[in-house]
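Below is the structure I would like to discuss, written out as structure tokens.
Missing here: one protein chain of the complex. Every other protein chain is in place.
And now, chain A:
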Amino acid sequence: MGELLQASLNWIDPYILQILVNIGIAIILALGLNLITGLTGQLSLGHAAFLSIGAFSSAILTIKLGIPFSLNIVASGLIAACFGVLIGFPTLRLSGDYLAIATLGFAEIIKVVFLNLDITNRALGLSVPLPNTPIPLPIYVWAIAILTIAAMCFIQNSRFGRALQAIREDEIAAEAMGINATRYKIQAFAIGAFFAGVGGAFYAHFIAYINPSDFAFLKSVDILNMVVLGGLGSIPGTVLGASVLTVAPEFLRFMQQYRMLVYGALLVFMMIFRPNGLLGGVSFRRLVWKAMGKLPAGGR
């Protein structure tokens, strides 16, 4: 089974395969943040912190305890989720931009703490062995990415997801309708952190080397860009945003040192011409209905 899958992957150019894996990881990360920022409306500037917690947990569990990779993913996700709750409890009393700066602060603190811990090898970072899994890693990543997409679709249309959207639209009105906003926000935070932890575990084992400085402010910003560029709260949008922003630097590689210059300008132009993101406000169900020629009256 494993060899067969591996053989099928050998058809793909390794460079493209690597980009594909990066896209898969980005989708997992961005969907987690989309739940927090897109669906619940809580601007978080510290998603990289959960990513780094996941990455380091997975690396340390592998190196010190030799736990199998599949168990690692779940464990790292759960550890990140615990931190999500821990951070969520006090911070979610804050609203709007105060929450943004508090999460940013937490991310910086976690980065500096990791830079000073012996177990994370301080500023030297950790080398992570390649995972020993029956399924090849690229397929594993994409399987989890697709599972994440499915889970997010399920969450968005569930009672829980509708409560989150109610909180995003108007927290006080939602409270008045009997929604316990704080509890829901913490749950959303925990789920988002869980997926960041899972993504972090994949990241650590795929890149094979992690350093606390990799998970700085700009990493959080990268993930936020994916969500906003795709369209806040839209799952296909987030997937598209994650893919575009992972591939864009590769396409811009021919410009060498001007790459980041163009990237910055691109962000500004994208926002000016498509301020709600590429797929913001686009409803797929509506498009399908329209194509079939029967748009339900008053339907979304």
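Simple rule for what comes next: contacts are C-beta pairs under 8 Å (C-beta built on N, C-alpha and C of every residue); 3 or more make two chains touch, one makes a residue touch a chain; residues count from 1.
Rule of thumb we're sticking to: contacts and distances are computed from a predicted model.
Trainee: Please identify the absent chain by the protein name in its UniProt record; candidates are "Amino acid/amide ABC transporter membrane protein 1 (HAAT family)", "Acyl-CoA dehydrogenase", "Periplasmic nitrate reductase subunit NapG" or "ABC-type sugar transport system, permease component".
Mentor: So, among "Amino acid/amide ABC transporter membrane protein 1 (HAAT family)", "Acyl-CoA dehydrogenase", "Periplasmic nitrate reductase subunit NapG" or "ABC-type sugar transport system, permease component", the name matching the hidden chain's UniProt entry is "Amino acid/amide ABC transporter membrane protein 1 (HAAT family)".
Trainee: Please identify which residue in A:Ile16, A:Ile146 or A:Ala265 touches the non-displayed chain.
Mentor: Answer from the full complex: A:Ala265 touches the omitted chain.
Trainee: When the complex is taken as a whole, what residues of chain A touch the one chain not shown?
Mentor: Those residues of chain A that touch the unshown chain are 37, 43, 90-91, 93-95, 97-98, 100-102, 104-106, 108-109, 111-113, 115-116, 170, 172-173, 176, 217-218, 221, 224-225, 228-229, 232, 257-258, 260-261, 263-268, 271-272, 275-277.
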